[in-house]
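Every protein chain except one is present and positioned as in the full complex.
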Amino acid sequence: MMIQVFGIPIQALLGQLLIGLINGSFYAILSLGLAIIFGLLNIINFAHGAQYMLGAFFAWMSLTYLGVNYWVGLILVPLAVGAFGILMERLMLRRLYHLDHLYGLLLTFGLALILEGLFRQLYGVSGLSYPIPDIFQGGVNLGFMFLPYYRAWVIVASLSVCFATWYVIERTKLGSYLRAATENPELLQAFGVNVPLMVTLTFGYGVALAGFAGVLAAPIYQVTPVMGSNLIIVVFAVVVIGGMGSILGSIITGISLGLLEGLTKVFYPEASGVVVFVIMALVLLTRPAGLFGREK
Amino acid sequence: MTGEGKTSRPLVGAALMLAILLIAPHLFYPVFLMKVLCFALFACAFNLLLGYVGLLSFGHAAFFGSAGYITAYTVKTFNFDPIIGILLGVAVSSLLGLVIGWLAIRRSGIYFAMITLGFAQVVFFLSLQLQFTGGEDGIQGVPRGTLLGLVDLRDTMSMYYFVLVVFLCGFWLIYRTINSPFGQVLKAIRENEPRARSLGYDTDRFKLIAFVISAALSGLAGGTKSLVFQLASLTDVNWHMSGEVVLMTLLGGMGTVLGPAVGALLVVTLNNYLAGFGSWVTIIIGVIFVSCVLAFRRGIVGEILEKARSWNSKDPR
Partner (left out) sequence: MRKKLFLSVFGIGLTLVMAVCGASAAGLSDGVLKVGVMTDMSGAYSDLSGPGSALAAQMAIEDYGGVVLGKKIELTSADHQNKADIAANKAREWFDAEKVDVIADLSTSSTALAVMEIANQKNKVTLISTGGSTKITNDNCIATNVHWTYDTYALAVGTGKAVVANGGDTWFFITADYAFGHSLEGDTADVVTASGGKVLGKVRAPFPNTDFSSFLLQAQASGAKIIGLANAGADTINAIKQAKEFGITENQTLAGLLIFITDINSLGLETAQGMNLTTGFYWDRDEESRAWSKRFQARHKSMPTMSQAGVYSSLMHYFKAVDKAGTDEAHAVMAAMKSMPINDMFAKNGYIRDDGRMIHDMYLVQVKKPSESKGPWDYYKVLRTIPGDEAYISPEKSTCKLLKK
């Protein structure tokens, strides 16, 4: 006799929640990158989705043209994407710090268009495939569903990176310097800390996180130039819900929203694309700074 | 964000422009011109909010597109006069503007932008799911009808002049709004909201009214466009459309009266001309965005006005 919740057998529900957890891990790692960039640097990085796409493409390109395998790619690609982010910051974003934040948004929006257009022109939109690494082929039968090993790895990898980052920022000396730089950069500079360098490296790290998510995504989603733009507004909504400066908030919200989306897919699948926005609107109206955020 | 500079001969300039607009359909493809006019109106309406109040909305496509759907649906299904259809579209977009504006105004900056985006996505979702909007197909074969029972709008030239009149009305409304005491308060809010409030102005109410006007005129543009092309589709409520109108305003010059119209002309022309070159359109638009933000924040018209101003001030006579 199957247990049913609202007419759905519990097995099916658990399966959807697990899938939601996998998606939530992606949301978590992407919104973490965005939250770092906004929370610590006050930059609204609309190119985050494109940087995620860049990560996936670099992984594919390094495999196809250079024979670089997944594991090496997992380390090298985020570095490459991070370096690209640093270039972006140094050459362009730096000039906008004295202006309204929204210019940063517009600039990164334009950059996202350029990146997407470039890869569309080069590779079309049909999508390229990236093989799942051999060690992760197959999966385990959990009874209520069959969980591919690779997806389990995605959960483990992203959550580890997320919590490691949170730990560094909230619990270490380096992290305290970063947080100090947000509060009072001049004072920190006076103490001899190279603040502009820290800003640049932090931005690079946030972007590298997007690249890392891209490598993780490559074997399970098609590598296409639009994979980022489909995702970016959802991730932004997640960050806004969590509280734009809150590191822990973005991680928790990302996971929760993944789970919520999974549930929606069971009961009202057509709405799964819009449920995040409805929640965002509700949250912003009741808790203006987001669930975990602090009013600035 | 600059204010508009007044040239010394505004009336001659306006007359010249009017003459150009009247003759243009004999020289260029009229449907293309009508598209430019509709987007120019949309961009000018958007600019009211961005350039003059300082609020960046990332969901204006909701007003543009929803009016398009309402106009298309009422004209096609109930055979309403085109003016009635457009007015109904404007009514709906104004209502949407009131609701979304009232909710979004409480926040500012990126939060404001995100709320507008969020609601625009809800409108997109509704446009996709509701029966009458036709989903991916959109509403097609919308008859242009006869204006007031007199003018057959299927004739391209008649339609052009109708669209021109609509544009001029909308534009005139925006111009009057900007150059009025109300408009002055808006500019004050943009420059320094706390100070405006301390002077006793209920800034939220002003912002909301501006928002609704912006939404209404965006709806006017959208409703008219659906009659021009006899089609209402999801493209008009997509968030990329919201991005396009930001680009037009930025490129043309936010905070200038004519800037957005110029921006619209350029972007529509670009889209048209480059349509055969695949994704180069996206790349070039991205490059324009980036260059505008880095180097040409005043936009084309803004830069021209600035040059004119510095040229005038250099001239001792």
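Chains: A and B, in written order; residue numbering restarts at 1 for each.
The criterion applied here is as follows: contacts are C-beta pairs under 8 Å (C-beta built on N, C-alpha and C of every residue); 3 or more make two chains touch, one makes a residue touch a chain.
Being a predicted model, the structure only gives us computed values, none of them experimental.
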Touch criterion as defined above, residue of A:L122, A:I135 or A:L174 at the omitted chain: A:L122
Absent-chain contact - pick from A:A28, A:L216, A:V266 or A:I279: A:V266
Chain B residues that touch the omitted chain in the full complex: 29, 31-32, 35, 128, 134-138, 140-141, 156, 229-231, 233, 235-236, 275-279
Sites on chain A contacted by the missing partner chain, in the whole complex: 9, 11-12, 15-16, 19-20, 22-23, 120-127, 129, 132, 139, 141, 145-146, 148, 150-151, 220-222, 224, 227, 230, 262, 265-266, 269-270, 272-273
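FYI, only the chains that are shown with their structure count from here on.
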Mean-CA-position distance for chain B and chain A (Å): 33
Touching residues on chain A, where the partner in the complex is chain B: 44, 92, 95-96, 99-103, 105-107, 109-118, 120-121, 233, 236-237, 240, 244, 270-271, 273-274, 277-278, 280-281, 284-285, 288
Complex contact set, residues of chain B against chain A: 56, 103, 106-107, 109-111, 113-115, 117-119, 121-122, 124-125, 128-129, 239, 243, 246, 250, 278-290, 292-294, 297
